[in-house]
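Only a single protein chain was left out; the remaining protein chains are all shown in position.
Letters A and B mark the chains in the order given here, with residues in each chain numbered from 1 onward.
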Amino acid sequence: MESMIASAVSALQDFTGYIYPNEYELHWELLIVVYPYLTGLVAGAFILASLERVFNVKELQPVYRLSLLSALAFLFVAPLPLLAHLGHPERSLEMFLTPHTKSAMAMFGFVYAWYLMVVLLLEIWFDYRKSMVIWSREKKGMMGFIYRILTLGATDISESSLRFDDKVGKAITIIGIPSAFLLHGYVGFIFGSIKANPWWSSVLMPIVFLFSAIVSGIALILALYMITTMFRFKEISMPCLNKLAELLIYAMIVDFSLELLDFIQRLYESEESINILSHMISSRLFISLIISQIILGSLVPMISLIWARFGRLPVEMRRIVYFIAALLVQVGIFSTRWNVVIGGQLFSKSLRGLTVYKIELFGFEGLLTTCFFLLLPFAILYVLTKLLPPWIIDEKDIKPAEAQVS
Amino acid sequence: MKENKSEKPNRREFLLSCSKAIPLTGALFFPLSAARLLLAQESGDYDPTVHNYGMGIDIHKCIGCGRCAAACKTENNVPLEPHYFRTWVERYVLPSEGEALVDSPNGGIDGFPEMNEDIDTLRSFFVPKLCNHCTNAPCVQVCPVGATFITRDGVVLVDEKYCVGCRYCIQACPYGARFLHPEKKVADKCTFCYHRLAKGLLPACVEVCPTQARVFGEVGQQSSPLRRFLRFNDVIVLKSSLNTLPKVYYAGADGEVR
Partner (left out) sequence: MKAPKFPQQVISLAIIFAILLGGLIAARILLVPKSFGKYGHYRADAADEVASLDIKYAGYKACLECHDDIYVIKEKSNHRGLSCEVCHGAAAKHIEAPDEFVPDAPRGRGYCPLCHGYNPSRPTGFPQIITLQHNPGKPCMTCHNPHNPLLPHSPEECSACHREIASQKRVSHHSSLPCEKCHTVPARHTTDPRSALPKKPTTREFCGGCHDKNAASPKEIPRIELASHGGRYLCWECHYPHHPEAK
């Protein structure tokens, strides 16, 4: 008992000021940082895909299906860190059985189910249905069988039926845009509605989350498109890349302005919590907020993207800058999530002290689990691209097959 | 125990029968039985809807002995590590200039060592803290599955068989009154000793408070120690700007208390 208290006391020595006794442990750790990061990528990738579909941004055609599949891969993984962090994961079904209508979090199950079942899966299904029917006829053995199941028995690929697919697909995309906003805006609301926490409590939270989601999604697809094209030894579509970079710049400008607005508003209002929050920013969050999020994750990529997009640069150089900027944006957005989730717990609600967060390496909520959850979507995406190759459109190799059928 | 009873009446039963016979002893017991009526009834037909429990805390009376925090840990099997508390005592030292200094070493259970800072103290006092059993409880609002709730007698409880351990309620509590139970992996907090109320007893912290700095009773009934407390004191609730409508009232608490 004494040694237990002694060890606990030694762990407390890095705390400054006064924190409530029950605040010595952080309750939302690394896994909860990963969760909004992943859903942000989902929402961002989907919104990018819908730009092509709904607003007819033709340049983006090469990444349309890639965006959809990436969104799906990340959406599959998004709830896993949440599940792993629960004290009783076996009780998670209660969210569907007895959802508390006044709880923001209770809506998670429904928002997630809606987005997965009604939006993403349906859109992908309608989009790939024709190809799947063809593949199910062409491929032999196991693969043919899988495609037959995936068609769900709807094997009619007549002209009118395909027209129906297209119409429904478009309708779903239109529903999908507000749904994607909902998916991630809602994650922002989970934090923004906690009045007990002055770092979180802000009406701008859902909107900031949304725009940072779009930023991270575009950057992800940009990087993924470059990598996948490289490994397939194909020519990168430069108009597409330029368009992605442009969109990324616009989204980043909006995102950065919103965050700046939030920051200035807080500083100017200078409420009770301002002392402890500024203390936290200048000490505990200095690296992750000032350096990683603002300088490396926002300013540097924004400036270099503008320079690469609108400056006179050789194409090769331009691609390299795009790629590095996209990676920096990912670092920046991950830091944003970190600063929201971990930052919101580093100061005491007594507003009198700061606590510390030490990342575990092993353990259920440790670094290794986190890395696993961050890499898993890419593995899933790899399988998905094998199953539902997204490059078909640009290679036009569907044409002969089409001719055969009709 | 039961076989034992049938063989020989034990001392307690003997005295009980005496107390009924001797009017003098009966008179001694009278105010106690009145107090008993206020809280709950031995007969068992307890009607929760007529109750709405609350607590008053008189800062001027608190001597910072930490007996409440110690008794709470015993009564409720709260983990003994110094960062799990259902109730704890804070020491405030207000210097002539600058920020208040606050500490709560092991929740005050082992007493308060002398402050090593050499400061010009203006005033100093102790503040016991616990779950405020808010009428507009943010923890209840955010619980996704309905595992934390306000009972019909106005106590905020956690359903440890239903809690998923998402810790949203811990984030939502402005008072730091909740923690994740390290073994049960569910949210845990003060229950106003709900199991004691049901048996007609006072919460353990109130029972052991040597100076009656803690007053427990009904918020809504005229004849209640809490109502008297509210009548005679200028009370505040903590973080009233958050509109949580707490039912733990502080008399003599400084504006620095939060």
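Annotations for the structure displayed:
Following the convention adopted for this analysis, a contact is a pair of C-beta atoms (placed from the backbone, for glycine too) under 8 Å apart; a residue touches a chain by one contact, two chains touch by 3 or more.
Computed from a predicted structure; not experimentally measured.
Think of the hidden chain as still there; on chain A it touches residues 93, 96-98, 100-101, 117, 122, 126, 129, 152-156, 158, 160-161, 164-165, 168. Of the residues in chain B, those that touch the hidden partner chain are 1, 10-12, 15-16, 19, 25, 28, 32, 36, 48, 60-67, 71, 74-75, 91-93, 111-112, 114, 121, 124-126, 146-152, 157, 159-162, 191, 194-199, 201-202, 204, 207-212.
The working rule: only the chains that are shown with their structure count from here on.
Distance between chain centres (mean CA atoms), chain A to chain B: 44 Å.
By the touch criterion given at the top, residues 80-85, 88, 90, 99-104, 106-107, 129, 138, 141-147, 162-168, 170-180, 184-186, 242, 258 of chain B touch chain A in their complex. The part of chain A that touches chain B in the complex is made up of residues 1, 4-5, 8-9, 12, 18-25, 27-28, 82, 85-89, 91-92, 94-95, 97-100, 102-106, 108, 190, 194-197, 344-345, 348-352.
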